[in-house]
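The other protein chains are all here in position, but one chain of the complex has been omitted.
The chains carry the letters A and B, assigned in the order they are written, with residues numbered from 1 in each.
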Amino acid sequence: MSSTVQQFPPFREPQPAHDDHGHAEHHEPGFWSKYIFSTDHKVIGIQYGFTSLCFLLFGFFLMLLMRWQIAHPGVPVPLLGPLLEKVLGQPAAGGIISPELYNSFGAMHGTIMVFLGVVPLAFAAFGNYVVPLMIGAPDMCFPRVNMASFHAYFLGGAVMVVSFFIPGGAAQAGWTSYSPLATTIPTDGQAFWLIGMVLLITSSLLGAVNFIATIIQLRAPGMTWMRLPWFVWAQFVTAFILLLAFPPLEAAGVLQLMDNLAGTSFFLPTGLAVGGQLVDRSGGGSPLLWQHLFWFLGHPEVYVLILPAMGIVIEVIANNTRKPIWGYKSLVYSVLAVGFLSFIVWAHHMYLTGMGQKIATFFQATTMIISIPSVIILTCMFLSLWGGSIRINTPMLFALGFLPMFGIGGLTGLPLGLAACDLLLHDTYYIIAHFHYVVAPGTIFALFAGVYFWFPKITGRKMNEFWGRVHFWCSLAFMNIVFMPMFLQGIKGMLRRMSNGGELYSVAKVPGAIDALPGNIIQLNGVILWAAVCLGIAQIPFIINLFWSISHGEKVGDNPWRATTLDWQTPTPPPHGNFTEEQVIEHGPYEYSVPGATEDFTPQGGPAKHPTAHSHTSADH
Amino acid sequence: MSESEKPVSLQSYIRLCGVVFLVVLCTTSAMIATSFAHIGDGWTLKVALILAIAVVNAFLVAGYLMHLLSEKKLIYTVLVFTLFFFIGLMGLTMWAMNDFPTGTAVH
Partner (left out) sequence: MDIPYTIESRPDTGLYNAKLGIWLFLASEVMLFGGLFSAYVLLRVGAAPGMWPHGWLNVTLGTINTLLLALSAITTLLAWAACKVRDFTKFKIFHGCTILLALSFLTIKSFEYHDKLIHYEIKLNNGTFADGHLVEKSPDFDLAKKTGTVTLHGRIATDEKDLMDLRSPEAKSAKLDEVTVAATDIKSMGNYGPRHNTFTAIYFTLTGLHALHIFGGTVVIFYFWGPGSRMWKTDPERFTNRIEVSGLFWHFVDLVWIFLFPVLYLT
C-alpha cells in the first residue's frame, strides 16, 4: 500500500474560540449539578477516569507495602511504618506488616486494581467519554442511569476503603474470596467487601445496559455496524460480558453475605472444623459452588479488562500508521468470538480442585480455542504496522509497547490452560507474572495510550511529549524488571500468597530439602522491590504532566491527530449534546491515505448536507 | 409505540387476560395435584412433571403478558444468548460437580 502522508508535523487549524459552545441558551449549572450530579456522559467519563486513576495509585501503594514485606519480612516499613501503625493500629504494630495485614493488602490490591481501577477506567471512563462521540450520539441512552452507575461505583469504592479501618481490618481471603476461608476469618471486612462488590456489580450492570442500548439505538444515520470504529465493537462486547457474567457473581455475593451475616452454610461443607473446633453451622453447602460462580464472572472479567484496552490500541495504531487497520472484519468477528467463548472457559481456574478428566478436557479445549481469536486480534495489530508511515508520539509508543507485553502475557497463559502444566504452576508466582503481564504492561499501557490520545479532545491541549516519552520508557523498563523475574520464581515453585516471600522454604532455612528455593531466587525479591519503587517514581512525570497540561499544555485544534473517527469532528471540548449539527456518516472508520483524497484522512462523516435529514434509510445490521 | 399496528381495544385485552388467568389457574392446580399425587417412586419424575407445567405457565406469562410472542428480532437475539449462557452456567457446573476422578462427589 502506498502511503500518501502529506505533512508530518500536525497541521494547525485556525484556533476558534471554544469558550461557550452551545451554552448560549443554557444558563451555567452550579457546581453540584455540573460535577457531582451531572448526567452528561463526558463529565461522568471524567469522574470515572479521575476516581479510577486514584484507585490505581492506591492499589499500587498497597502493592509497594507488600513488596517491602516480601523482600524484608518482619522489618518495619521505612518512612510509612509509623503512619501505618497510627492508622491501622495493632495489625501494623511497630510499623511491621503482620501476616493478617499482608493478607488484607493482597486481597484489596487485587480487588481495587480490577474492580475499582482498571474496569472503571477502561470500560466506564473511556467508554463513557468516547463511545457516544464515536457513534455520533448526543449522549448516552439513559443519562440518569449513567449518573446512578457512577454513584454506585463511588459508594462501592468508599465501602471498600472504609473496610480498612474497621476492627479486624479489610477482607483477607484474596480477591477471589474463596469459601470457607472467606467466612471463617474473624473479620467483618469480608462483609464490607461483599457489600462493596454488590454495589460495584450494580454499577457495572447499569453501565452495561446503557452502553448496549446506546450503541444499538443512538448510532447516527449512516453509522452501520461495519462502519463502527473497532473501539466501539470492543466496548459493545465488553458490555455484554458485564451484563451476563456479573449477575452470577452478584448471586454468589448475596449467598456469601448470608453465610457471613445470617449464619447460613451455602459454601460451608458438613463437618467443617476451624482451629480444631467443629464450626456451629448446619453444613451441607459446597465450597466449589462459590468457585464456579466466582469464575463464571472471573474469567470473562479478564476480557473485560483487555478488550477495551485493545480497542484503544487499534484506534491509536490506525491513527498513527496513517493507513486502514488490517483485517477490520476479522477483528470484528474475533472480538465477537472472544466474547462468546469467554463464558465457557471459566473452570480452567479450578483444575486443582480435583476435576474429572472429561470436564477438564472440555475446559482445556475451549481455553485453547479462545486463544485463536485473541491471537487473530493481536496479529491484525502487528500486520497493521506493516508498510505504514508510522508517526511516533506518546500514545503510539504506549500502543506499540502494549503489543509485545500483551503477547508475553497471553502466550505464557497457554501452559496454564493445560491441566498437566497448571497443576505444577498453580498458585505460584508464574501465575502472578502471567496475568500481570496481561493487565499491567498490557492493559494499563493501553489505558495510558488512551489518556495521552484523548487528552486533547477533553482539554483542547496536548500533554507534554518529552515527559510522556520519559514516562513510557521508564515504565516499560521497570515493568519488565518487576514481572519478568516472577516467571523464574514461579517455575522454581515459589508460592504466591506467603507474606514472608518464600523465606521459610529457602535453602537457607531448610538446607537439603528437595525443591527448596535457591538463594538467588529469594534475592530476586529485592530486585523486584526496588524496580517497583522505581516504577512508582516513573509515574510522577505522568501525574504532573496530566495536571500541568490541563492549563499549560500546547494548545491544539479540534483534530490534532488528524483522525477520521467522529469523536474528533466535534468542537473541543465537546459541548453538551456533543455535535452542533446532526452528523451523517458516509465512510468507514479508518479511511487514512485514501488515494485521490485531498487529505491523508477522510473523516467518517460530517454535518448533514440537507438539514431535513431524518431519513434513516441506511441498511443497518 | 411499537404495537400501534394492532387494533387497540381494552376489551380485547380483558378477554386475553381472562383466558390467561384461567389457564394459570389450571396449570397451578395441575402442579399442586401432581405434587400430592403418587407418581413414580421418589421425587424425580414428579419434579420433572411439575417443572414442565411451570414452563408452560412461564411461557404464557412471557408470551402473552410480556408480548414476547410478537417481539422484535433484536430482543430474541439477546434472550437466546442469555438462555444459552444460563444453560452453560448450570449445565457445566453440574457436570463439573459430578465428574470426579474417584467417583465420589466432593461437596
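What we mean here is this: contacts are C-beta pairs under 8 Å (C-beta built on N, C-alpha and C of every residue); 3 or more make two chains touch, one makes a residue touch a chain.
It should be emphasised that the depicted structure is a prediction, and the values quoted were computed from it without experimental measurement.
Trainee: Would you mind spotting which of A:63, A:195 or A:252 touches the chain that isn't drawn?
Mentor: A:252
Trainee: Where the complex has a chain not shown, which of A:213, A:368, A:390 or A:421 is the residue touching it?
Mentor: A:213
Trainee: Of A:57, A:80, A:289 or A:421, which residue touches the hidden chain?
Mentor: Result: among the candidates, A:289 touches the missing chain.
Trainee: In the whole complex, not just what's shown, which of A:265, A:489 or A:559 touches the removed chain?
Mentor: With A:265, A:489 or A:559 as choices, the missing chain is touched by A:265.
Trainee: Can you list, in ascending order, the chain A residues touching the missing chain?
Mentor: 137-139, 141-143, 145, 205, 208-210, 212-213, 216-218, 243-252, 254-255, 258, 262-266, 270, 281-282, 284-286, 289, 293, 296, 576-577, 616, 620-621
Trainee: For chain B, enumerate the residues touching the unshown chain of the complex.
Mentor: Chain B touches the missing chain through residues 1-3, 8-10, 13-14, 17, 20-21, 24-25, 28, 31-32, 34-36, 43, 46-47, 50-51, 53-54, 57-58, 61-62, 65-66, 72, 74-75, 78-79, 81-83, 85-86, 89-90, 93-94, 97, 105, 107.
Everything that follows uses one rule, which is that only the chains that are shown with their structure count from here on.
Trainee: Would you mind pulling out the distance in Å between where the CA atoms of chain A average out and where those of chain B do?
Mentor: 37
Trainee: Going by the contact rule set out above, which residues of chain A touch chain B in the complex?
Mentor: Residues 216, 240, 244-245, 248, 269, 285-286, 288-289, 292-293, 296, 343-344, 347, 350, 354-359, 362.
Trainee: In the complex formed with chain A, which residues of chain B make contact?
Mentor: 74, 81-82, 85, 88-89, 92-93, 95-97, 99-101, 106-107
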